[in-house]
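Left out: one protein chain. Kept in place: all the others.
Letters A and B name the chains as they come in the text, with residue numbers starting at 1 for each one.
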Amino acid sequence: DSERSAQPPAERPGERRRAEMKILYGEDASKILGMETAMQLTFDRNCDRKQPKYWPVIPLKL
Amino acid sequence: MNEWREKKPQEWRRYVNNEVKVTAHEKQECQGWVFTVDPVSASVVLVNFQDTGRTCVTVVMGHAVEAVEILKEGGPEMEERLSSLFMPTGHHGLTK
Partner (left out) sequence: GLPELREEQQARSLLRQRYLRSLLAMRDAQVRFRMYERVHVEARFGASDIDVLNFQVSDLQTPIGVQKEALLRCPDMISYSLEL
């Protein structure tokens, strides 16, 4: 069975984000993309390792 | 409703290196030198240099900002002083 998918033709991962960043930041897009990616990686890694729970459980501001 | 968040980056940029008074939710007021305004969240990063030599940083979240008033313009010295803050130590290739 072949998979039905609405996927566009294969996009390199992160290409859309890269394009969006280029519009937002122009020349400095790759530098900022690098900083943001590093930060997100740290965040994800810390969350994986430490398994933090939200505090407070119920949001203060809805 | 939140005009602050609707501003363009060029407008936010005009606040950088100036001393401002930020009024936040529930009439809370913060004063300090603007290091930056995050263009993603509109959060205002304020810096106060204390007599003790310590630097106090307060960040008011963009969604909580009600008003920002410029009190004083920082000169080239303040600009220099602010631009040297938060510099990563032991990192290579990071500038500005």
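To be clear about the criterion, a contact is a pair of C-beta atoms (placed from the backbone, for glycine too) under 8 Å apart; a residue touches a chain by one contact, two chains touch by 3 or more.
Fair warning: this is a prediction, and the values are worked out from it, not measured in the lab.
A.B. asks: What chains on display are touched by the one that is not shown?
C.D. replies: Result for the missing chain's touching partners among shown chains: A, B.
A.B. asks: Which positions on chain A touch the chain that was left off?
C.D. replies: On the side of chain A, residues 24-29, 31-32, 35-36, 39-40, 42-43, 46-47, 50-56, 59-61 touch the unshown chain.
A.B. asks: So that we can see where the missing chain sits, which residues of chain B does it touch?
C.D. replies: Residues of chain B in touch with the missing chain: 8-10, 12-13, 16, 24-26, 28, 30, 35-41, 43, 45, 54-61, 63-64, 85-88, 94, 96.
Keep this in mind: only the chains that are shown with their structure count from here on.
A.B. asks: How far is the middle of chain A from the middle of chain B, if each middle is the mean of its Cα atoms, in Å?
C.D. replies: For chain A versus chain B, the centre distance works out to 26 Å.
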